[in-house]
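Every protein chain of the complex appears in place save one, which is left out.
Chains here go by letter, A and B, matching the order in which they are written, and residues are numbered from 1 within each.
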Amino acid sequence: MIRPSRGQWAGVALLLLLALFALGVPQLIPGDPTRQSLSNALLPPGGPFPLGTDAFGRDMVLRLAAAIRLSLGIALLTTALAGVIGVALGVLAGACGGWVDRALCGVADTLLALPGLLLVLLLVAIAPGQFWPLYLGVSLVLWVEYFRMTRAAALRIAASPAVEASRLLGFGPVYRFRRHYWPELAPITLTVGAFGSATSVMSVAALGFVNVGVRPPTPELGQMMIELMPYYNEAPLILAQPILVVFLLVLALNLIAGGKTQ
Amino acid sequence: MIRPILHRVAQAVLVALMVGVLTFALMRSLPGDMAWRVAAGRYGYDITDAAVMEQVRHSLALDQPAALALLSWFGDLLRLDLGVSLISELPVVDEIAHQLGASVTLALTALLLSVLIGPPLGVLAGLRPGGGLDRALFALSITLRALPQFVIGLLLIYGLAIVFGLLPASGHGEAGHVVLPALTLAIGLAAVSSRVARDATVAVTSSGYYRFGETKGLRPLENFLRHGLRNIAVPIVTYLGVQLVYLIEGVVVVETLFAWPGIGHALVHAILARDVPMIQGTALVMGLMFVLLNAGVDVVCGGLDPRRRAS
């Protein structure tokens, strides 16, 4: 129905390339992204290590591929979880109105009271080094945006003559969702989902960067940057790699979301 | 005017509740004997013996069921008794009092810089949509928005401090030190606010009332000043409220990157050290700062937009 723009296609292509890299590298280059080899520390790209090695002599190409899998995996899981919950509750609030709406809005307002990263930080502090606070925290932050956007659209759709007509013509709630709500919600869900995934990638990297996220030696983009930062002078090309990857990931997702400003 | 104030007060209470519950859960999840940790934090490691420990256990309601303990936890919070840092052994309130100034300086400088950079560029681009400046700004904005704050910071350090040696990369105390961290935050904020300003400008200049101003006979500049500026400013300031989330989150990351001795830096350190009282104190103050800044945005919005005052 809605034709994607050129920018959106570019975003999809870029994301597919990154995913292909992340999934293809382990097939082509066997090895362990956490295996250290101090004699091979900070090798420049080329030779047996196509993208060079880090300060512990670990293979950058393997580490980057693993880090992208981790970032995209978390992003996919959290946006999917948040999306399903957020859209379902948003439609419920918008279509039902009344106390259901007020109660759900209350929950959303409560979560919005605290900046997202603070919430994630507090959850991570409870169980350091584990994954569940990351998933839970990021999902908690993301579902609110789905909820708010979906609810606003659902309120408008629920009040529209088209939905009233469907009800009078004898159609049930499933039909109304499929024919009236979903066609309008789908593009919103895509936009929020792409932005949400970008937020997730950024949050995980930020947590890694301040050392409270995923624990070493698991490769993670933010953590790789902080580890490589001391060597900006000796190995700028190695430090540039995780930075470039985060940039491309978020750029791809922002392009998919369209040129909008959230 | 009463409703927004009540809304912000309720928000502040919610912040305190959430931080309280989460840090309580955090305390309960700590390994080892909590009482000993907290007692040691309060009274020093040498004087902590079994008797003192029992006393602390009792006073902290650690020998009580969780619900009662939570009540007592909130009781302390209500009396603004934030306890003593487990690391520095100084009262949390004193620690935060030191750090708050640094964080507020950083946040406000960043906000000011972003307002000086973003909206003026956005308005200029919006006056000629599709023009050279508009397209360049769009490309720049989408690039910057794809960079996490710490990457913008790293690039600034690399560019300005290391290559050109213009500014100190980290540290605190001199005026020059605030420039890089504040600029890092400001660039991220301006990347978005310039787009909001651009879109608002396009919407306003193609609106019926802007057209009417022209056909009434006003000259272009007169029309822009009388009917453009205020209407463009309203969505920009409203959007500042949304951007505050980014600002507060950025403070945490950027302070860590630049070793800026503020609350965000302290929060990260406290989390690494699992210093529960400090985590609670810093998270609480950052949350309240968020609410307060939001209230400030409300006030500016109300001043700009007579519709808000009228309703």
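FYI, contacts are C-beta pairs under 8 Å (C-beta built on N, C-alpha and C of every residue); 3 or more make two chains touch, one makes a residue touch a chain.
In this text, contacts and distances are computed from a predicted model.
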Chain not displayed: protein name in its UniProt record ("Methylaspartate mutase", "Fe-S cluster assembly ATPase SufC", "Carbon-monoxide dehydrogenase small subunit" or "ABC transporter ATP-binding protein"): "ABC transporter ATP-binding protein"
Hidden partner chain, touching residue among B:Gly20, B:Gly126, B:Pro148 or B:Gly213: B:Gly213
Touching residues on chain A - with respect to the absent chain: 1, 160-162, 164-166, 168-171, 175, 179-180, 183-184
Chain B residues touching the omitted chain (full complex): 207-209, 211-219, 222, 226-227, 230-231, 234, 304-307, 310
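Simple rule for what comes next: only the chains that are shown with their structure count from here on.
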Whole-Å gap between the CA centroids of chain A and chain B: 22
Contact set on chain B toward chain A in their complex: 11, 14-15, 18-19, 22-23, 25-26, 29, 138, 142-143, 145-151, 154, 158, 162, 192, 195-196, 199, 242, 244-245, 248-249, 252-253, 256-257, 267-268, 271-272, 274, 279, 283, 286-287, 290-291
Touching residues (chain side chain A, partner chain B) in the complex: 109-110, 113-119, 121-128, 198, 202, 205-206, 209-212, 222, 225, 229, 232, 243, 246-248, 250-251, 254-255, 259, 261-262
